[in-house]
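Here it is, the structure in full.
Removed from the display is one protein chain of the complex; every other protein chain stays in position.
Up next, chain A:
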Amino acid sequence: MGTFFEPSLIFTSIPKLLSYLHITIEILVLSVALGLLLGILIAVPKLYNVPILKEIMTVYISFIRGTPILIQLFLVFYGLPVVVGLFGVDITRMDPFYFVIITYTLSNAAAFAEIFRAAIKSVDYGQTEAAYSVGFTAWQNFYRIVFPQAIRVAFPNIANTSISSLKDTSLAFSIGVMDMMGRGDTLISATAHALEIYLALSVIYYVIVLIFERCFKWIERYLNRYILKEESSL
């Protein structure tokens, strides 16, 4: 079985692993994008004190926050087919990729909802009063005045959650999705070298995170364009 530690294996395995990078990115982009949309919808009942819905959302957010993502993944993977099976739909043969997207969307949405809620509340009410005084409707005020300002406040937290989510995608292979992690697992079986593969994986994840962080910094700088320099550095 060759030597105990084979450094060259780290470098030769990186291209093999990278050929599955698009799966990781797809999971991330889809679950963050859908999570943002769903997150806004979840935040609304809490912001506007809609009875019953508000309580449901509170329980939902608290449940997602209080359970590990791996367990959520298994709950959706095994539970969702049972639930939709009650309505006569068979999804037991659905690509596990979709179960991953659903789980991560649900999980991200809960985190984003709380981020949005805090950010929207942080926008000075004077902005809303000014919009109303000009003759805006509530909806015009929300999407033209409050939401664009809330995004600035929310963005750093959205970025952090997205980076966590990127790392969480490595769990997708536990229900059989062939992403970088899944490919790593097969490489380990084929070569009988685990450490080298995990080192290669950690390098890849780390570099991707660094790239994301850099991009997020640029976006943040753009979002802070109308804030005085001294304030935005706080």
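Throughout what follows, contacts are C-beta pairs under 8 Å (C-beta built on N, C-alpha and C of every residue); 3 or more make two chains touch, one makes a residue touch a chain; residues count from 1.
Everything that follows uses one rule, which is that contacts and distances are computed from a predicted model.
The chain absent from the displayed complex carries the UniProt protein name "Amino acid ABC transporter ATP-binding protein", chosen from "Multiple resistance and pH homeostasis protein C", "Amino acid ABC transporter ATP-binding protein", "Glycosyltransferase RgtA/B/C/D-like domain-containing protein" or "Spore gernimation protein". The chain that is not drawn here is touched, among residues A:Thr58, A:Gln149 or A:Ser170, by A:Gln149.
Considering the whole complex, the residue from A:Pro51, A:Gly88 or A:Gly126 that touches the absent chain is A:Gly126.
Although one chain is not displayed, its contacts with chain A can still be listed: residues 124, 126-127, 129-138, 140, 144-145, 148-149, 152, 225-228, 231.
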